[in-house]
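Working notes, structure below.
One protein chain is absent from this view; the other protein chains keep their places.
In order of appearance the chains are A and B, and numbering begins at 1 in each one.
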Amino acid sequence: MDVLLKTIEALGIIAFAVTGIFEARKKKMDIVGVYVVAMITALGGGSLRDIILNRHPFFWVEYYQYPILLLFLSIFSVGVMKKSLQKPRLVLLVLTLDAVGLGLFSASGASLAYQSGCHAFIASIIGVVTGVFGGVMRDISCNEIPHVFQRTELYATCSFVGAWVYLIVFTGSMNEVFAVLSCVFVTFILRMLAIRYKITLPI
Amino acid sequence: MDVLLKTIEALGIIAFAVTGIFEARKKKMDIVGVYVVAMITALGGGSLRDIILNRHPFFWVEYYQYPILLLFLSIFSVGVMKKSLQKPRLVLLVLTLDAVGLGLFSASGASLAYQSGCHAFIASIIGVVTGVFGGVMRDISCNEIPHVFQRTELYATCSFVGAWVYLIVFTGSMNEVFAVLSCVFVTFILRMLAIRYKITLPI
Partner (left out) sequence: MDVLLKTIEALGIIAFAVTGIFEARKKKMDIVGVYVVAMITALGGGSLRDIILNRHPFFWVEYYQYPILLLFLSIFSVGVMKKSLQKPRLVLLVLTLDAVGLGLFSASGASLAYQSGCHAFIASIIGVVTGVFGGVMRDISCNEIPHVFQRTELYATCSFVGAWVYLIVFTGSMNEVFAVLSCVFVTFILRMLAIRYKITLPI
């Protein structure tokens, strides 16, 4: 099952990276800019989680394959995918993967925080931070008001709900994998519904 | 007396959070955006202090009541205070509390840095960082040039002077509470005078 979790994590990192590459290309950045924004978006949330929880080395320092993967992805996307990135089906694929990544990172943040002794509420906050911080840094790097701060479809909210699902399922079942999958599942469904029906917060 | 310091700290956090909520509402953010900006503004400076001084867990991870308090404050402010936030008397109250918070966080940064063995000048710098960084992050999040960088009424300067007052009084008296109160007092008076008489730096 650990292989399953690692696979989901890698998918989430790739999805986050692709959203970064999208934005960077829109701003006409060159390959270096694209790579940097991809790195920030995909690895930013997990890095902040590691800073807050004093985890060393950082996950991408330990798994050096991730930065290398993102380098190839950036080169590939700039060289080959140029036009296909606009295709609606690909946009949908990216949004879908992004929702999976959001769920996975929310679970990972909440899980590591809770198991290192944090209060449940703090664990849920760290889950949200891990899930959304990469996107915030992406938007700040591209000089825009971060999307999650604006009246967009639910995003941080999905992450928050997902983190609580993780915490409740984990406390109830003591089954890490089951709790993570529940979190990813709920976050994913909620996010997809929010996109499909353009659900926004009333206040 | 420790109760007194904790009360001032809580007041400072609330005041900082309210300035964040103000800005976030101006930008038409929803409740999640408001909460995030409130958190960044109120907890950003202390978090950076904890990173620089390698203090773990972070103060808001240890005192989980702060993030919960900020959540209620955000919901309350969005739901109820909508219009009253514009009232000049409330603006004055916020500026006043903000000045208290600035003094308290400057003292806290300078105090923790100095007592962990930093050089006095570094301690004063960390005091300023702790006092002003939250506001800087608030402004960057809202896509504006941070106010403290501009020709505004003295702000970082008050924090800097306050931090030195702490250091001098503490070295002289070895009385932590007295030194903190002196710092808060001087920072507060200086800031109020700067606002009242629109004092800016000549260069």
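The rule is short, and it goes like this: a residue touches a chain if its C-beta (ideal position, glycine included) is under 8 Å from a C-beta of that chain, and two chains touch if they have at least 3 such contacts.
What you see is a predicted model; the values in this text were computed from it and never measured.
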item: Full-complex contact with the absent chain, from B:92, B:145, B:177 or B:193; value: B:145
item: Selected residue (touches chain absent from view) among B:74, B:130, B:157 or B:182; value: B:157
item: From A:29, A:113, A:129 or A:194, residue that would touch the chain that is not displayed; value: A:29
item: Residues belonging to subunit A that touch the chain removed from view; value: 24, 27-33, 36-37, 39, 47, 51, 56-58, 60-61, 64, 67-68, 78-79, 140-143
item: Footprint left on subunit B by the chain that the document does not show; value: 51-52, 54, 118-119, 121-122, 125, 136, 140, 143-146, 148-151, 155-157, 160, 200-201, 203
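By our rule, only the chains that are shown with their structure count from here on.
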item: Whole-Å gap separating subunit A and subunit B, where each centre is the average of the chain's CA atoms; value: 30
